[in-house]
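Mind looking over this structure? Questions follow.
Every protein chain of the complex appears in place save one, which is left out.
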Amino acid sequence: MKLHEYQAKEVFAEAGIPTPASQLAGTVEEAVAAAESVGYPVAVKAQVQVGGRGKAGGIVLADDESEAREAAEDILGMDLKGYTVERVLVEAAVDFTNELYVGVTMDRGESKPVAMVSTRGGVDIEEVAAEDPEAITREHVDPAFGMYPYQARKAVYDAGVDRAAAGDVASVLSTLYDLWEDKDGADAEINPLMVTADDEVVAADAVFNVDEDALFRHPDLAEMEEEGEFSETELERKADEYGFDYVRLSGNVGIIGNGAGLVMTTLDLVDHYGGSPANFLDVGGGAKAERIANALDMVFSDENVDAVVFNIFGGITRGDEVAEGINQALEQFETVPKPVVVRLAGTRATEGMEILNTDLVTVEGTLEDAVQRAVEYAGTAADSGGVEQ
Amino acid sequence: MKLHEYQAKEVFAEAGIPTPASQLAGTVEEAVAAAESVGYPVAVKAQVQVGGRGKAGGIVLADDESEAREAAEDILGMDLKGYTVERVLVEAAVDFTNELYVGVTMDRGESKPVAMVSTRGGVDIEEVAAEDPEAITREHVDPAFGMYPYQARKAVYDAGVDRAAAGDVASVLSTLYDLWEDKDGADAEINPLMVTADDEVVAADAVFNVDEDALFRHPDLAEMEEEGEFSETELERKADEYGFDYVRLSGNVGIIGNGAGLVMTTLDLVDHYGGSPANFLDVGGGAKAERIANALDMVFSDENVDAVVFNIFGGITRGDEVAEGINQALEQFETVPKPVVVRLAGTRATEGMEILNTDLVTVEGTLEDAVQRAVEYAGTAADSGGVEQ
Amino acid sequence: MSVLIGEDSRVVVQGITGGEGRFHTEQMVEYGTNVVAGAVPGKGGQEVAGVPVYDTVAEAAAEADADTSVVFVPPAFAGDACFEALSVDELDVVVTITEGIPTQDMSRVYRRLQETDAYLVGPNCPGVITPGEAKLGILPGNIFEAGRVGLVSRSGTLTYQVVDNLTNRGIGQSTAIGIGGDPIIGTSFVEALALFEQDDRTDAVVMCGEIGGEDEERAAEYIDEYMTTPVAGFIAGRTAPPGKRMGHAGAIVSGSGTGTAESKITALEDADVPVGDTPEQVVDHVEDLL
Partner (left out) sequence: MSVLIGEDSRVVVQGITGGEGRFHTEQMVEYGTNVVAGAVPGKGGQEVAGVPVYDTVAEAAAEADADTSVVFVPPAFAGDACFEALSVDELDVVVTITEGIPTQDMSRVYRRLQETDAYLVGPNCPGVITPGEAKLGILPGNIFEAGRVGLVSRSGTLTYQVVDNLTNRGIGQSTAIGIGGDPIIGTSFVEALALFEQDDRTDAVVMCGEIGGEDEERAAEYIDEYMTTPVAGFIAGRTAPPGKRMGHAGAIVSGSGTGTAESKITALEDADVPVGDTPEQVVDHVEDLL
């Protein structure tokens, strides 16, 4: 779960990390008022949860009211990588001499947390990591003890941060780590952490992603998540509502399955047989009829989808309940909107196949056959539209 | 540093451990009003920091106003093991079916924390530990990870706590451990933790001793310590003010030295040569003249003292500065109140011996000689009183 | 000797009185698994599927001689349950089925695990099965057939798919291990492969990986350097776009070169591991290897 920049800054500031004065705005007038209040020059920053906002025109500097107004007009309502910008953060621009990067994440290769510092802040840190891995100093943390202050200092000195600012940077990194640990962070990053001419440090951007699985013990963050949903797309909103692991892709074969590995394998097979997946949708383990119907609703909502393949291998999930769900979902349509191919295996698969209304769906016995059939339908249905009931 | 029962209960209650309703009272009228307010029956409990208050008459149950008045009259102002009772805690009496013991401390033998549970609560737990060690279940805690909930449960089940109350007892123990860890406890104990007929648990007593060395990071507890000093004896107050490690004993040879091991050795030698130590007083490392004068003032304040032996082996501490301090302290008296024997060794001892005003003190060259001389003085001075200047 | 579990395993089910715990205990018992105890605080003295329940795992080990645990405890308490299992010296295998355990909880469990001699499989895994002997977890027992091919996989239903293909082609399995798809897991591919390498009842191994992390790359190195038992591979997620989380927390492509399907497939092929494009092709490879 990702916080918006303005939310992450709120969390960081509360923990004592210095951030610039800022105000959130939803309209041009609010943005102009906010700029007056924090004082020029300001940065007007789109609040959408995508990377590379700056390059895409989502961050604009403004020196006076007319520039602020223009920036807000440009940014509010703009489309940033598929998301409509509904709010901007208007923030006092910081006069800096250096831009650093500090971050904390879980290093899954080492199964332990890692704190990172780089003097190459202010740019895409993943590019730095790929091109010049040595430019990022990494300090692994023993999760039993947490991060000791000496580790923050060591990372900062090893990274080559100027001694005059090093103490403050180490203290920001310590605070960031403690936050990350206390609040079950997935990633916590400040990029750039600006250093001013008089060696003060300020978090000019803020990233805080929270471990979804730990959200239950952080009601404050769960509330922020809900508040931040204004920027979701329609399909994301639906996936959230239904509680699916869903990723939209660019193809036209809708895919529903149970278990991430099997769903990914289904995607791969669609590709293998010359088709193009429209999405990843995992209904999870033990899905009942209603959940199956919701999954179909999701995939039908995607206008790109021309055919759907259902691939269920039952362990906890029961084939007969899946079949019930498919029948229920499709029987409500006069015309089934897109052709659906079903493959059931494992627990109660035979019973499920018997239940399935073959007027509404195509049943296949193997994964390979089901995928091939769906790819074929998608190729033709792309022209013809729905299936008659 | 020991909190009073009423303070420890405040800390425990804030952390979510159930405690009985109670009010602190400094006068009989306040105590009666407090009893009305918490509701009869009540326990009236002397707030002094000594063990075995109950047996010594410091805890009395009262069923109505006249009993409460009588109890408060008896207890307020009474002498409990050398301390005058200045306040009582008036507390709702708990109707219990079982009395448990739970505690957390540092097991120095294992260099790690230990959580303890016993179904033999409500009595002197040290006696239980000595007579029937098996009656106390011990669960050692890895200080890197802290106490996991399963450990609290295991201790509680292993101790044989009834299953109906076990969950709540485990939860109290978990909370107690977390408190102990968060607030740098030395010992945290609830004895008894009462179990009521409907399996609720209530902390009927509360002990919380804090690691003096960690008090700097707990301003709230430091404030409580100050507030609780009303029950100190005059000499304890002085030791606190001067910042000495001081323990009063029952003999008549006052002892001042630097370093706990050396001071204890001086005590032992006093005993060895037939004398009886009046106190333990460690001036610590690097003591300057003023501190030395303060030490003399402390020991002179003890009316039991008939002679004083000063034993300083200088490492960081300088013999000349000690000698200055002794001279300064004694020169202010017309008559030195008690005979003082001084032995200086180590850093600048020779210089110190030269400085010492031998009209005011007796100087000895070895530890053994100094102690023997002080014991001799104490034997005669006990009859004669001070030394003429 | 079988891998991790077998007919001699004496199993305690942590969380046996919950819905999932109860249902799968019945299934495990029915399969023939020697479930000797359950452990749930406050439920000591009860019985589930004829199995006695104790308040603590230590008691289950002491009273019922349990040496293996399977964890069905809800995610908020599962980290604690793993710690409890690891604190009992008698337990040498712990299989954690629970999905959704906070990652930081698991990183502490992993840290503790390194100080013990136990194997922890999972979390977020379907379990472990030695067909015909014992099953721990939620795997559907009926699709498995005793035989001489080991299987190790990050994914549950993908495991079933591949096992089904194997069984349909008459190829039985020695042991199948679902190692789980979370960012932090106890037993890695390398450790699972090492167990199969030492197992005299395993003639070949199928390894089903996924995008994300570098565990498959490490496995390839291990196979190349140390393994004599042949391995066939499968990698799910070839078509996954970089930076997107695909269900499993583990299945995310970082974009940093490793972690992609391509990097994993190349690494395996460089270690002479044939990688199938489809599950059926994996079985073809296995047939070639046997």
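The first chain written gets the first letter, and so on, giving A, B and C; residue counts start at 1 in each chain.
Everything that follows uses one rule, which is that contacts are C-beta pairs under 8 Å (C-beta built on N, C-alpha and C of every residue); 3 or more make two chains touch, one makes a residue touch a chain.
Model, not experiment: these values are computed from the prediction.
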Visible chains that the absent chain touches, using the contact criterion stated earlier: A, B
Chain not shown: contacting residue from A:G167, A:G284 or A:G379: A:G167
Among A:K9, A:R138, A:R153 or A:K183, the residue in touch with the chain that has been omitted: A:R153
Where the unshown chain meets subunit B, residue by residue: 106, 108-109, 111-113, 126, 129-130, 142-144, 181, 184, 186, 211, 213-214, 216-217, 245, 247, 249, 257-265, 267-272, 277, 280, 282, 285, 313-316, 345-347, 367-368
Absent-chain interface as seen on subunit A, which is shown: 145, 148-151, 153-154, 157-158, 163, 166-167, 170
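One rule holds in what follows: only the chains that are shown with their structure count from here on.
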Chain contact graph, described as a line, ring, star, complete graph or other shape: complete
CA centroid of subunit A to CA centroid of subunit C, Å: 28
Separation of subunit A from subunit B, taking each centre as the mean of its C-alpha atoms, in whole Å: 57
Residues of subunit C touching at least two other chains: 108, 112
Multi-partner residues of subunit A (each touching 2 or more other chains): 142, 144
